[in-house]
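Dropping a structure here in structure tokens format, bear with me for questions.
Every protein chain of the complex appears in place save one, which is left out.
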Amino acid sequence: MIDIQISDKPLDISSCIDWVMSPDCGGIDVFIGTVRNATKGKEVTRLEFEAYRQMALNEMQKIAEQALEKWPVQKLLIHHRTGVLQVGEVPVIIAVAAAHRAAAFDACRYTIDTLKETVPIWKREVFEDGEVWVAAHP
Amino acid sequence: MIDIQISDKPLDISSCIDWVMSPDCGGIDVFIGTVRNATKGKEVTRLEFEAYRQMALNEMQKIAEQALEKWPVQKLLIHHRTGVLQVGEVPVIIAVAAAHRAAAFDACRYTIDTLKETVPIWKREVFEDGEVWVAAHP
Amino acid sequence: MKVNVLAFGIAKEIVGGSTVEVELTSDATVGELRAELEEQYPRLAKLASFMIAVNNEYAVADNALQQRDEIAIIPPVSGG
Partner (left out) sequence: MKVNVLAFGIAKEIVGGSTVEVELTSDATVGELRAELEEQYPRLAKLASFMIAVNNEYAVADNALQQRDEIAIIPPVSGG
């Protein structure tokens, strides 16, 4: 089972974990991205996330389906936040439940690694003295 | 920072995640063990966990310290439950926060893998028609 | 033909809006669109990379474009 969401409201970690928990699973791996207070030593004021919404949902669905093909995983959830986030807030939650932990770890890590490469979502870091679209320039 | 606990009360996933979250971390990996309803196709009624308490705390502390030496990780938490657990309950939570996700994943996986090899805690699976200490026999 | 191209992230700033109209030949490909965009907006060529998506899928240079396609400029992604 797969649950993919993009939301401009705060993500709810507990309800994500509740969704993946099931009596035939023994291991759950959860990745939670959080907004750091600094990048390369420079203080971050806030982050802004923009998504190409329908394509981003499609690409996340593809990643989830690939993960379910590659590993024996029962449930995989991806929730991504958009809009303005303050330091400490959560842009992304990935939760994976499997009968055995190795599959949960592998699938969770694959999902976040691939999401960061292919899903059309963009992050702008805002500093005291300016802002930058992350990864835009070489 | 390290937080190690053994408790005979239900573990609180949210408070574990809250404890590791910090503004200088960008990635949190959480492993949650849950009691499966079956082992090798046989229905499990409940699990019972017994710990050699002080030694188990010491061994978990060692693992956490090793993980903090091996990877750039800010916070690592291990909470382990003892006593009688029903299907779906949580015997173990490991939560790791790091500036970057790779370290969080590596340290979390190392911690659960090593915990299962070295920490003196024992699990008895109870079935309809008997019970077995897991891993006791070849 | 004229196509409307969606722009996101830094591409929105470079083209000066969330869509940009581009004039192409009627049998134009994704590669020709890229070339046209880079000519009109040289800052696009200075990005680490950019992709074109057609109907919500990443497209390659050979892909033909139709006027009614949903076309988008995808600058380097940075979600998660």
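Letters are used for the chains, namely A, B and C, taken in the order the chains are written, and counting of residues starts over at 1 for each.
Just so it is clear, contacts are C-beta pairs under 8 Å (C-beta built on N, C-alpha and C of every residue); 3 or more make two chains touch, one makes a residue touch a chain.
Since we're looking at a predicted model, the values are computed, not measured.
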item	value
Visible contact partners (per top-of-document touch definition) of the missing chain	B
Candidate in contact with the missing chain, chosen from B:Ala56, B:Ala95 or B:Cys108	B:Ala56
Where the unshown chain meets chain B, residue by residue	33, 49-52, 54-56, 58, 80, 91-92, 112, 115-124, 133-138
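The definition used in the following text is that only the chains that are shown with their structure count from here on.
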item	value
Nearest-to-centre chain - CA centroid comparison	A
Chain centre separation in whole Å, for chain C relative to chain A (CA means)	26
Cα-centroid distance, chain B relative to chain C, in whole angstrom	48
